[in-house]
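A single protein chain has been omitted from the complex, and every remaining protein chain is retained in its original position.
For clarity, chains are labelled A, B and C in written order, and residue numbers in each chain start from 1.
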Amino acid sequence: MANFFPKSANTLPAKLLIILGVLTVTVVAGVTYYFTPKYTRVGYMPTQPVAYNHYLHAEQLGIDCRYCHTYVDQSGHANVPDAATCMNCHSYVKSDSPQLEPIRVSYETGEPVEWVRVHAMPDYVFFNHAVHVNRGVSCVDCHGNVNEMEVVWHDKPMSMAWCLDCHRNPEEHIRPLEHVYDLNWTPENAEAHAEWAREHVVSWNVNPPQSCSGCHR
Amino acid sequence: MNTTKDSQYHPDGGARPAVLEEVRPANMPRRPIVENQRTFTWITQKVCGIVEGRAPLWWWVAFVISSMVASFTVMGLVYLTATGVGVWGLSHPVFWGWAIINFVFWIGIGHAGTLISAILCLLKQKWRTSINRAAEAMTIFAVMCAGIFPLFHVGRVWFAWWLFPLPTSNAIWPNFRSPLEWDVFAVSTYGTVSALFWYMGMIPDLATLRDRVRSVYEKRLEQAKSGFQRTFETAYYQFRKYFYGILAMGWRGSNRHWSNYEMAYLLLAGLSTPLVLSVHTIVSFDFAVANLPGWHTTIFPPYFVAGAIFSGFGMVLTLMLPLRSLFGLQDLITQYHIDCMCKICLATGSMVGYAYAMEFFIAWYGANPYEGFAFVNRAFGQYAWAYWIMITCNVISPQFFWFAAARRNLILVWILSIFINVGMWFERFVITVSSLANDFLPANWNYYSPTIIDIFTFAGTFGIFGFFFLLFIRFLPLLAFAEIKAVTPQADPHHHPENGNDDGHK
Amino acid sequence: MDTSNTASSPAARKPYGMLALFDSAPGIYEAARTVREAGYSRWDALTPFPVHGLDGAMGLGRSKVPVFVFIGGVIGFFVGMWLAWWMGYYNYPLIVGGKPYFSPIFPFPVAYELTILLAAFGALGGMFVCNRLPMHNHPVFNYEKFRHLTDDMFAVVIEAEDPLYDAEGTRTFLEELGPVEVTALYDDEEDDA
Partner (left out) sequence: MNKTTEHPAPTEAELQGPRYWRSLDERVDSPEFKEWLHREFPQGAAEAEGVNRRHFLKIMGASFALAGLGATGCRRPEKYILPYAQQPENTVPGVPVYYSTSFPGGMDSIPLVVETHQNRPTHIEGNPKYEPYGGGINAIVSASVLNLYDPDRMTASTRAAGTSRRQRRVRKEEVFDAITEIRDEFRRTDGQGLAVLAAPSSSPTRRRLLERLRGDFPRMIWAEYDPLAQNAAERAATEAFGEPTRPVYRLERAKRILSLDADFLSPAEPGSNGLSRAFAKARRVRNRDEAGDMSRLYQVEGPFSITGSMADHRLRLSTAAVPALAALVAAELFEQLGEEAGYVRTLRAEASGLDVDAEWVSECVRDLREHRGESVVLAGAHLPDSVHRLVVLINEKLGANGRTVKYVSVPRNTASSYRELAEAAREGRVEKLIVLGGNPAFNAPADLPWSDIAERVPAIVRHGYYFDETGLDASLNIAATHYLESWGDGRAYDGTYLPVQPMILPLFEGISELEVLARLAGVRRTDPHDLVLETFGGLHGGDRPERAFARVLSEGFAADTAFPESGGAVSRSRLMSLLGNATFAAPTLSRENLAVRLAGDPKVGDGFYANNGWLQELPDPVTKSCWDNAILVSPALARELGFDTKSGKFLIGGIAANRARFRGGRESAPVAELEIDGVTVSGPVHIQPGLPDWEVVISLGYGRRRTGRVGSGVGFDAYPLYRAASGLSLAGAQISLTRRSHFIANTQNHWSMEGRAIIREGNVSMHLEDPEWAQKVGMESHSPPIYGKDKDRPLRELSLEQPRGGSAYETPAFGEPKPNLRVWQSAEARAEFIPDQQWGMSIDLNTCTGCNACVIACQSENSIPIVGKDQVLRGREMSWIRLDRYYSTGSNEENQVSLPADPQSSLMPIACLHCEMAPCEQVCPVNATVHDTQGLNVMAYNRCVGTRYCANNCPYKVRRFNFFDYNKRATDEFYKGPLGRDQYKTEGGVLASMQRNPDVSVRMRGVMEKCTFCVQRIQQARMAQRVKARDSNDVHVPDGTFKVACQSACPTEAIVFGDISDPDSAVTRAKDNDRDYALLGYLNTRPRTTYLARLRNPNPRMPDYASMPLSYKEYKAKQPQPLNGTRPESS
């Protein structure tokens, strides 16, 4: 019986192994980026029924976050403002603008304005705004510089790994309480702030839960 | 005349002391491994003939039946996954039922294969050569059937991959303290190593098949009558050429390769022995690590391993006896082989019987009322019927093997081998269900009975096992004839048929 | 007696070596010993099954496979232990059943299984690496009676590159060993090799 296979077949297995190795590395790298919240959630910027511009209101007009998200420091849920809050000003300012039609309709008829939800936790996760906001964690740490966004987009991956990272090193994310709603605030010099933060994590006993009962119930 | 040649290799190099000449060791008549002094070509032709000839009618009938039976499991699992674990008979407090029993049953059967090829290889038991390939195939298919249950019995099958320590964006890891986590590693390692061991053992035989492909093609071409048959033959020839060609990895029988091969085979056997013992120990940890009375005993690991070997040899006997007569392999699987297997069944069966007795003694000796009750309840409680089936099948039926007459009556041996596996299934049933149903707080006691889905899903696994085993018989060599040849008398380089002793054994 | 494979014209192909065919285990054993004593180095014995003692007769040293197995085993053990430590103590420590975050006891089964797994891969991989398999194309396959070498016949092959090899001398040397036949083997030249 003669040789079934050509001589080149002898080097084939080595080549196959190399190809296989390269293939697995690319697939794993692709999955770790494209199939995780770093990609699937960051950058999600849906068009809202009313083109509300945070940059104009929060940054330029300097409206504080709590004017609209009134109960962020009292309830676990940071409420989206009701039509009445918008109409406080917009019954006078741009009271005929076509963009604000849905607000006016909602204000009269009582039908809610269907804002598209940008940041959403799965149903088995119970995130509480009040306890974060009152303990030194600012809006910017999770929502990014919303005050500079003309249309709100999903800035942080908000995966469990991301939350755990902050729960394990709270000292990197707390700031003096008075600056919580000042999204542009940056510490004068980083080391002093880092030292301050470590001291205050201890003095305020900021010990965020790392076990499941913290967020899952 | 040839002794001078030996002296050269005397360890300390000096001349052999003369006195050794007078010493004539008593010639203990060792029973031949291959009877009727069969030649190498006869052995090769006999084993390769099974693969190269046309599939006999009974093979097709068996294949169709086992595929149909296998579909029960597939349908059962689809309905289970779509609807929920509630379709099985599980309930509070018996949260584990037939699925776990079937898992331990199949993984137990699997262990005999590795035992024959590994442990008997280390013990230099030559008679293992004619049954180790079929036993290892049985191992791999049994592990496949076993693997279905731990995967599909979980509530959310689509998240079962969380059991593997893979990084996810949830950044949470599995728990290495859990025996189920150990199971994941144990069973997958066992499956992989058995497959490697089986494949490596098969490489020389595949090379032989590869080399015969051409001649077989030419012989079958003559018998081909119609044009269609001819084209089929050529296509079949191409398939077999590449199938055996690739799998044989270019093996050419070089003795330099044989020395590496022998070393690798020995090491794999050395590795598989502790592997077998550890895998069934870890499977027994699924029960022993729990604090249920009746489960939490330290006798479980050796008890489960003995039980596994016992049920494994039962299955080997159940499979090999019919094949032996169907394929006429009486000369290769001789009565000596059957005797050895029966004796091992007798030994392990008695060990398992001893373990049952020991459990009662330990429960009595430990004076823990919960433990004591668990075992009295096992023998006289709600599941007494299962307990006594177990005792009759596991402890009483192997005692027949004391008598050579029984061992020679192959019909009886075959029937007893089936009893062995029935008994072993009930042993796992009794352990799992009777301890769960009546444990610490009497208010939780409940009676467990399976549903029709349980029964069909389990019955289907025999179909799956048969399906793969028949494919194995059809495409791969049933016996490791390279090893058989190595243990035939004429394979010994120092053997000279013409000198004094006629049976030619040195 | 002197047959050579006539698959393709002899002139076009490079000679590979000389093969002597034997039909019994003692025969190959004696032949191997004499070839070894004759000082040949690039030669091999082809047998359908491992002939006991042939390694000694050919003067082969111990196989290198145990090295691969040992390395695989050690890597397996430490990977197993490290996994349990990194996941249970360093990255995400969780209180489970009142057990410590890490102890060498509970991850032992996992480490033990990984030891065996990687050792087994070491064994098989080592065997393939040491034997430089898979090598599907080899001149020795061109021998038309090759199918006997994996059935019931034995053979000694002395390669052309062996320093002591010369076409005539080696053939006569082999014929003295009482083979069934002696044949010259040719390597079929592939243009791109």
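Convention: a contact is a pair of C-beta atoms (placed from the backbone, for glycine too) under 8 Å apart; a residue touches a chain by one contact, two chains touch by 3 or more.
Predicted model only: the values in this text are computed from it and were never measured.
**Student:** Which chains here touch the chain that is missing from view?
**Tutor:** Counted over the whole complex, the chain not pictured touches A, B, C.
**Student:** Have a look at B:Trp42, B:Trp162 or B:Phe243 and name the one touching the chain we're not showing.
**Tutor:** B:Trp162
**Student:** Among the options B:Phe232, B:Phe361, B:Trp402 or B:Phe440, which residue touches the chain absent from this view?
**Tutor:** Considering all chains, including the one not shown, the answer is B:Phe440.
**Student:** For the full complex, which residue in B:Val69, B:Val184, B:Leu332 or B:Ala363 touches the chain that was left out?
**Tutor:** Of the candidates B:Val69, B:Val184, B:Leu332 or B:Ala363, B:Val184 is in touch with the missing chain.
**Student:** Just checking the interface: what residues of chain A touch the absent partner chain?
**Tutor:** Counting over the whole complex, chain A touches the hidden chain at residues 35, 39-41, 43-47, 49, 51, 53, 55-56, 60, 70-71, 73-77, 79-85, 98-99, 106-107, 109-117, 120, 122-124, 126, 128, 130-131, 134-136, 150-151, 153, 168-171, 176-177, 198, 200-205, 207, 209-214, 216-217.
**Student:** Spell out the interface residues on chain C facing the chain that's missing from view.
**Tutor:** Residues of chain C in contact with the hidden chain: 89-101, 103.
**Student:** Contact with the hidden chain only, please: which chain B residues?
**Tutor:** On the chain B side, contact with the omitted chain comes from 79, 82-87, 89-96, 153-156, 159-160, 162-163, 170, 172-175, 177-181, 184, 286, 289-292, 367-370, 373, 377, 380-382, 384, 436, 438-449.
Throughout what follows, only the chains that are shown with their structure count from here on.
**Student:** Think of each chain as a node with edges to the chains it touches; is that a line, ring, star, complete or other?
**Tutor:** complete
**Student:** Per the centroid of Cα atoms for each chain, what is the distance between chain B and chain C, given in Å?
**Tutor:** 28
**Student:** For chain A and chain B, let me know how many angstrom lie between their CA-based centres, rounded off.
**Tutor:** The computed centroid separation for chain A versus chain B comes out at 55 Å.
**Student:** At what distance in angstrom does the C-alpha mean of chain C lie from that of chain A?
**Tutor:** That gives a centre separation of 60 Å.
**Student:** Where in chain C do residues touch two or more of the other chains?
**Tutor:** In chain C, the residues touching two or more other chains are 92, 94, 134-138, 141, 146-147.
**Student:** Out of chain A, which residues touch more than one other chain, so two or more?
**Tutor:** Answer for chain A, listing residues that touch two or more other chains: 1, 4-5, 10, 164.
**Student:** For a test of understanding, state which residues of chain B touch chain C in their complex under the given definition.
**Tutor:** Touching chain C: residues 9, 39-41, 44, 165, 171-177, 181-182, 185-186, 189, 192-193, 196-197, 199-200, 204, 207-208, 211-212, 214-215, 245-246, 249-264, 267-268, 271-272, 274-275, 278-279, 282, 285, 482-483, 485-486, 490-496 of chain B.
**Student:** Flag every residue of chain A that touches chain B in the complex, lowest number first.
**Tutor:** Residues in contact with chain B: 1, 4-5, 10, 32, 36-38, 157, 159-161, 164.
**Student:** Could you list, by residue number, the parts of chain A that touch chain C in their complex?
**Tutor:** 1-10, 13, 164, 210-211
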